[in-house]
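Structure first, then comments.
One chain of protein is taken out of this complex; the other chains stay put.
Let's turn to chain A:
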Amino acid sequence: MISDGIEDEEKWLAAAIAGLQQNAFYMHRALDSNNLRDALKYSAQMLSELRTSRLSPHKYYELYMRAFDELRKLEMFFKEEARRGCSIIDLYELVQHAGNILPRLYLLCTVGSVYIKSKEAPAKDILKDLVEMCRGIQHPVRGLFLRSYLSQISRDKLPDIGSEYEGDADTVMDAVEFVLQNFTEMNKLWVRMQYQGPSREKERREKERSELRDLVGKNLHVLSQVEGVDLDMYRDTVLPRVLEQVVNCKDDLAQYYLMDCIIQVFPDEYHLQTLETLLGACPLLQPSVDIKTVLSRLMERLSNYAASSAEVLPEFLQVEAFAKLNNAIGKVIEAQVDMPIAGAVTLYSSLLTFTLHVHPDRLDYVDQILGACVKKLSGKGKLDDSKATKQIVALLSAPLEKYNDIETVLKLSNYPCAMEHLDNGTNKVMAGVIIESIMKNRTRISTADKVEALFELIKGLIKDLDVDLHDEVDEEDFKEEQNSVARLIQMLYNDDPEEMLKIVCTVRKHILAGGPKRLPFTVPPLIFNALKLVRRLQGQEENAAGKEGVATPKKIFQLLNQTIEALAIVPVPELSLRLYLECAEAANDSDLEPVAYEFFTQAYILYEEEISDSRAQVTAIHLIIGTLQRMHVFGVENRDTLTHKATGYSAKLLKKPDQCRAVYACSHLFWVDDNDNIKDGERVLLCLKRALRIANAAQQMATAARGSSKLVVLFIEILSKYLYFFEKGNSEITVAAIQGLIELITTEMQSDNMTSDPAADAFLASTLRYIQFQKQKGGAMGEKYEPIKA
């Protein structure tokens, strides 16, 4: 059925072209023999082919173009006739004798063109007559093409400023009048198209209509090309008339297209100066018009215009462009009740872009826009419309990109409210964007208030907004997000300790709400950031000590203690333990013995109660030992207690080699180089001996169990410790003991049931070489080593 229709159309077109060509042939013959009568007769018959109603606009155009070419020849002929003395006025009458209106008017336009050129009558009168007579064609397609022809032949004959047709009687006003009238009539015809024919073909007609739209828009283009249309004329005549037509036609397709046309064809400067008029028309358009795109394009153009040169910016201020646009958008949104939320947001987004270009200094404008947007969204909750979401992201990203400074953005009170309306996923993405911006620009967030605001903003990352959705989150993504939050926490800094403490408190408050999954990521950076503060406070703590509400290390430590405790719910004892130890060390540096002791206690409790994995225990015990060794703040009693405990833990490790290593590590707890109070050679030796015993036992057990062992390396390690303490002047470590140990190792390694262990061999060799080296070096150390035989 449909294909038949198309085939039929092809046939009709072919027939029409054939008819046209045949008559054109006779017309040419008449032209060649200067036979005016026949020329008119055959040209009228030729043009009669254009009277068809069977062709779609597309095919009709093809036919029209052929007729157009033929009419050019006829026009040449008329010109010749006029030159030969034929009265052009008579000719103008003669063509009007044609009985059919369409050929008549085509001929009239053609003669009219020659008539204007002859200047025998004012151009304006002829133009006016032509545009008036064309009213006779009320059929939309035929009328549009006829008027398009009129527009075409008159383009170079308008009485424009500087044109040869300008004169006393012909002013540019007449030219504008003419184009405007033709435009108005064409638009009416174009709009009318949709009402003709059965409604089931509405879709096809809409398609056909949009094929024809450029015929209508061409008039606006012509207007924009008229030299004489200056700003005044544009403002006083052209724009009001065009808008009147646009508004009154009450057709969404036309309104959308024409508004866009106006925006595109006329200069930016004109738009700026007539903003009020142009915008005033917007709320009057049909509710179904895609006004947001129109306005967006306008704002885009104005933005680009503003960006093009700084010189034009004052113009924007002068005309209060922002206020007008803002007002217009408000009205449009109000008027178009059915506008999807995405549309409204798009409008705000465009306005925002415009504002950022034109008024980068007016943060209040930006906030105003966001506020308006939020108001529009209020009561809507989270958006599930992906388009709207995308637009909100654009809306929120724009200020970030423009200012490159989150602080500026944080001043926007409506910013978080707008963010509220994003769905969780997008909210997180947006938060990520914000953090990225901070990172990229290395922005310092320096007050607690801002931090508060910022965390409010990125709370999508900070805590679970919606538990149900949580399962879907990809583990990788989650880590990525939380790492970025951690980095953000590290970025927070203020020189003023007070403020910094407040920042820490704020962050703490937020991250504690984050739930077990987040805490392991967020607590450590907070702790370390706080510890940085503590270290800054060292030295100035005295003068601050007495005052109330002042940041003191003590207070901070209390806070940190509680913070680490929060990790217990996760639970991540290893991490907590490390953090306790870090804190303890910091407390040590701040000379806060009780605090440090408390941290150690916490660490020990964790060790005892929570860390059950033997490997974890090994790591933990070494951390404890290492930290404890560096602590100088403890009194003898406290230190003893802690040391005792640590030693005890060491000896209770599950595997013998671990035990051995932990125990010999404990030896350092009794010997701190730069602290004479802690140089208990006896207990060092005890530890080492105990380690030896354990090593021995381990060796035997291993041999018994598997027949071979690489545990001899333990002995070598212990030998290293002996040598260390020997060098440090521990009198309990004697040459004999060392000598004994070396022999023991050598024996062990040479024993038959030992398979050789290259690593152990190398280790021993290098140890012995070290002894040799120390001997040769001479001096006090050389003498000391002298007795040792390797």
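Here is the rule we use: a residue touches a chain if its C-beta (ideal position, glycine included) is under 8 Å from a C-beta of that chain, and two chains touch if they have at least 3 such contacts; residues count from 1.
The working rule: contacts and distances are computed from a predicted model.
One chain of this complex is left out of the view, and of "Protein NPGR2 isoform A", "Vacuolar protein sorting-associated protein 26", "SKP1-like protein" or "Putative lisH/CRA/RING-U-box domains-containing protein", the protein name its UniProt record gives is "Vacuolar protein sorting-associated protein 26".
For the chain left out of this panel, the touching residue among A:N100, A:Q225 or A:S308 is A:N100. Across the entire complex, the residue among A:L107, A:A123 or A:I137 in touch with the chain not shown is A:I137.
From the set A:Q21, A:S87 or A:Q196, the residue in touch with the chain omitted from the display is A:Q196, counting the whole complex. The set of chain A residues touching the chain not shown comprises 51, 93, 96-97, 99-102, 104, 132-133, 135-140, 142-143, 188, 192, 196.
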